[in-house]
Each structure stands twice: as structure tokens, then as C-alpha cells.
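With one protein chain removed, the remaining protein chains of the complex are shown where they sit.
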Amino acid sequence: MTAPAPLLEVKNLTITFPTPGGTVTVVDDLSFAIRDNATLGVVGESGSGKSMTSLAVMGLLPPGGRATGSVLLDGEELLGRSERELRRIRGERVGMVFQDPLSSLNPYYTVGLQIEEAYRAHRGGSRRAARAVVVEALERVRITDPARRADHYPHQFSGGMRQRIMIAMALCLEPRVLIADEPTTALDVTVQAQILDLLRDLQAQTGMAMLFITHDLAVVSQVAQEVLVMRNGSMVEHGSAEQIFSRPREAYTRVLLDAVPRIDDPFGDLRRVSA
Amino acid sequence: MVGYLARRLLSALGILLLISLFTYVIFFLLSPDPAVLICGKTCTPDRIDQIRGTLGLDQPFWVQFWDFLRGFFVGRTYGDGASAVSCPAPCLGFSFQTNRSVTEMIETRLPVSATVALGAAVLWLLAGVGAGLLSAVKQGTWWDRGAMMFALGGISLPNYFVALILQYVLVVQMQILPFPSAVPFGEDPVRWFQSYLMPWLVLAFGYAAVYARLVRANVLDTLGENFLRTARAKGLSGRLILRRHALRPSLTPVVTMFGMDFAGLLGGALITETVFGLNGVGKLAADSIAKNDQPVIMGVTLLAAFFVVIGNVIVDITYTFLDPRVRIATR
Partner (left out) sequence: MTTTSAAEDSILSVRGLSKEYVTKGSGAFGGRKHRFLAVNDVSFDVPRGRTLAVVGESGSGKSTTARIAAKLIEPTGGTLVFDGQDVTHPDARALARFRGDVQVVFQDPFSSLNPKHTVERIIAAPLQYQGIRAPQGTRALVRDLLDRVGLNPDHSGRYPAQFSGGQAQRIGIARALAVNPKLVVCDEAVSALDVSVQATVINLLRDLQRERGLSYIFIAHDLAVVRQLADRVAVMHQGRIVEQGGRDDIFDAPRHEYTRALLSAVPTINPEWDRARASMIAAEERAS
């Protein structure tokens, strides 16, 4: 019996940027795969190329960025596709939660409109019908009084609320693959737990595959079956969550695990980490 | 919102008062004695004193300024007895040159300047915003380069130069247009249009160039914003992304600029009106400066200041509707 084909497969992905000092490689020969109903947690050094990898999957690298290798969605190559072809995939089949919610929301429009347009771009329908979807999406991410809040502008929300709005926006289309780039950094632990539950429930219902980027190793250990550790644009270690957390092989993974601050450690015995 | 509006208008009034004081000081302290100017060549010291008395020039500065303000708000009377001349509000005094009421002179000239400003504004908005958008969307193509060459021309060529060239080509050489002379619209609409066409084109060219560059730069900045990436990540169509997400942030600053430019033009387009011999406020200003006709200079200066200050208030209020972040803060 063969294993089921992965929903999202990234092979030998390399991302480069031209800079005045020459071409820099920000992601180097990265490969991974995610199956239906599975979550891959990506952890690693700040600046190691996690966000760039997720942008490359969506075909959204900033100007100058060049991706080579292969990104397969359900066996279909995404790299090199035209903007027009990608449009039908983005949002509908691959949803994305960006890292910096304030700058990722348009300050000129209400959050209701910004969620609504995502829905209507793929499902069509009247604005009124979409409105119900919007209110429900906001409610699911625990925004109180969602019907009224939908008419507010991004700057009228708190940082964590904006983050949840980004999540609501990505989830309202129930994509096959969800790429979540640090989706809970601005959430307190109780709301974070609710949002993680929401993601798990949705995954159980729809079989969504998740690429979950985070710095919170405890969260990773709870949501991910597999973990990818990155540093400096390259993969350091890739394995099951159980293996990474209980039997880390690589030195950098151990450094990371050692550096996790502990709530029962009031003296803050912070180890200095040499680069 | 209402409180905000009241505050803004009050401060606008204060600024206008300051400007009038400032202008008055300049003309009071720095100009030659108007009485001598009015009196002309055949002048006696008695006559000069008489003129001074009528105009109130023998009074201390503050009294004169107060009379000027009072005249503007409630009207005033010059001289007394049989030779008294009344000047109803808003009184700006009488021209030293023609003896006509400055208010009247401005009233007859203003429609011409307004027509020039309005026509030019429509043209430059269409051309400037259009060219800016085109070159931003087609960045790096020949469209872009062409539009930016055009803009460079508009910015670097002086107004009067463009005016003269246009006049030479269209009027003298090709004889498509008659020589401009402001014909009222009711009299002959075609001639009216023909006589304003060149001033419109000349003015619009300069402004359109600046707008094209601004719009292009703004659109390119907006295209680099993170929220534009979000719009793409949602799978919106290219047209919707441009129309909804890129345009509004890019054009909002243009509103500020437009308000100020348009307000400035209502106060008279000095060079263009002079070159084309249009009897607008700008030409009036040029003439009065040439002849040192102080009341008229004072009048047109205040008019221009009025438009700019009020334009500023209108722009700020418009802004509170266009940018939600400002909107909430002012409430």
C-alpha cells in the first residue's frame, strides 16, 4: 500500500533576492510535504526564511524575489504560474494568515468589507449573503459583538483582534491548505487556546492541511504532527513532533529547546546563545 | 464634527485677520505716500492734505487699519458733507488709478478667473491622474516613459513660454483659434470656448505634469504595501485590487493638493491671464502692482488669501471623510 499523495509538496525550494552587494539566498534547497488533515509546524531562527517560504508557495514573493524548485498543490505545479491562474488558487484552495496584521489590512476599508470581498471573489453571491458569512467568521474567532464590529476599521481593533480578523478572513473560504504565519503571537493564552481549538475543529471537519509557523514551541508541540526546524535559510532538522521534542538530533534544535523560557523558573536562568 | 468645524472656521478667520494686518503693514510702511500718487503732477500741498484727510491717511496706523476692517465688515464713508462717498460692505476702498470701487472691480473679474481655474482643473485632473495611473500600472514600458517625458516637459517649461508657443502655433500659424478675448458665454458659446481653450491648456499642462508624477509615485508606493499582498492572497481580480485597494490610498493625498491648487488659482492666474489678455483677477493684480495701486493690491491679496485659507479648511474636512483614521480622531 502506498502512502496517500501529499496535498502540498515543496521540493528543492530556493529563494534569492538581488541586493546591491550581490544575490542573497534566503531559502536554500528546502523540501517538505504536508498530507490531508495534517499539520507541519515550522520553527526556527528569526530571519531564517519561514515567511519567504510561505510567500513563495502563494506566488507572492516581494519584487525581486526569485523562487526555483517546485511547489506542488495536489500534484499541480504552482511555481511559474500566471497571476490569473494563481488567483483561483489563492484564498480558495490555499489560505494565508500574514505575520504583521496591522500593515496587512487596508486602513481605508472596514474589516467587514475586507473579509466579504475575499468570500465573494470565489463564491460570488450578494453582499447581504456574504455579510452573514462575515459576521459568523468574526464570531468564530471570538470577536464580541461581531455585527457591529464588522463596520469598524482596522485601527479600531487591538493587535490580537486584528490577528484574529486575519484568521477569520483566511478561514471563511475553508481552504484546503492553510498557511498560518505566527497566527497567535498577539493573543493571550486563553484566547490562543480557543483559536487553536477552532483550527483543530476545522481541520477535523474539512481535512485541511496546515503549515503552522511559530516561535512558540509549546504551541507547536500541541498542534503539529511533524516539525521542521529552520536556520539561515536551510532545514536543520525535520521529523515527527515526538522525535524533535524528545530526541532532538541537531545542536541548533537543542539550543532552541534549551532557550524556551519556563514559567516555573522565576530566576530566569537565561542562557546566552552564541550565534 | 460640528465643534471641529466651528474651531476650524474660527481659526481660519483669525489667520485671515492676521494676513490682512500683515498686508496692511507692508503697504502702510513700505509704499510711497498714496496722496502724492493720487494727486498727480499738478499738485499743491493743500490738495495733498485734503486727500489725506478724505482717505484718513492722517490718522495713526491702528485707526486706519480699524477703519479698513470696519469698512470691510459694515461699510464706511470717505470724506464728509457734499463730497462724501459711501462704500458699502464689503468695502475695500477705491482704486487710486480709476477711482472705481475695488470690490466692484474684483466682482467683475472674478468670474473670468473662476472660469479659467475650473476648466483647467477638469483638464489637469483627467490628464494628470490618468497619465500617473497609466505609467504606474505600466511601469517601465514605453507608456510609462512617454507619460513621464510629458510630465517633465510640463514641469520644466515655464508657463508663459508654453503660452507663447501655443499662441504662435494655433493662432498665428494654423489659425485654428481666434486671439483670446473673454467673450461672455451667453453671447457666443463657441467663441467663449475658443477664447478660454488656450489658457486652460496652458495652465492644465503645468499642473497635470505635477499630478502625474505624484499619482505615479503614490500608486507605486501603495503597490508595495503589505495590504496589497493580502488583497492578492485573497484571490481578488487584478482590476478590483487596483480599483479598490491601490487607488484610494494613492488618490487621497491628491485631494489635498488639488484643493490648495484650485483655491490658489481662484485668486487669479497672474501670468496666464496676462499673456492671453484675459481680464481676470490675476491680470488685475499684475496691473495694480505695476501702477502701485495700493487698495487694489490689498484687495486681490486678501481675496487670494481668503481662497487659500478656506480651501485649506475644505480640504481638511474632505480628508476626514476620505481617511477613516483621521475621521475617527476628529470626532
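First chain written, first letter: the chains are A and B, and each begins at residue 1.
In this section, contacts are C-beta pairs under 8 Å (C-beta built on N, C-alpha and C of every residue); 3 or more make two chains touch, one makes a residue touch a chain.
Remember, predicted model here, so these are calculated numbers, not experimental data.
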For the unseen chain, which displayed partners does it touch in the full complex?
A, B
For the chain left off this view, which of A:77, A:136 or A:151 is in contact with it?
A:151
So which of A:9, A:74 or A:100 would be touching the chain we can't see?
A:100
Touch with the omitted chain, as defined above, among A:15, A:30 or A:43:
A:43
For subunit A, which residues reach the chain that was dropped from this view?
17, 19-21, 43-48, 50-52, 62, 99-103, 110, 148, 151-152, 156-162, 164, 181-182, 185-193, 215-219, 221-222, 241-242, 245-248, 254-257, 259-263, 265-268, 270-273, 275
Contact set of subunit B toward the excluded chain (per top definition):
1, 221, 224, 226, 320-321, 327-328, 331
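Operating definition for what follows: only the chains that are shown with their structure count from here on.
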Where subunit A and subunit B are represented by their mean Cα positions, the distance between them in whole Å
53
Write out the stretch or stretches of subunit B touching subunit A in their complex.
224-227, 229-238, 240, 244-245, 248-249, 252, 323-325, 328
Residues on subunit A engaged by subunit B in the complex (per definition of touch)
55, 58, 60, 62-63, 83-84, 86-92, 96, 98, 100, 103-109, 114, 117-118, 121-122, 153, 155-156, 166, 169
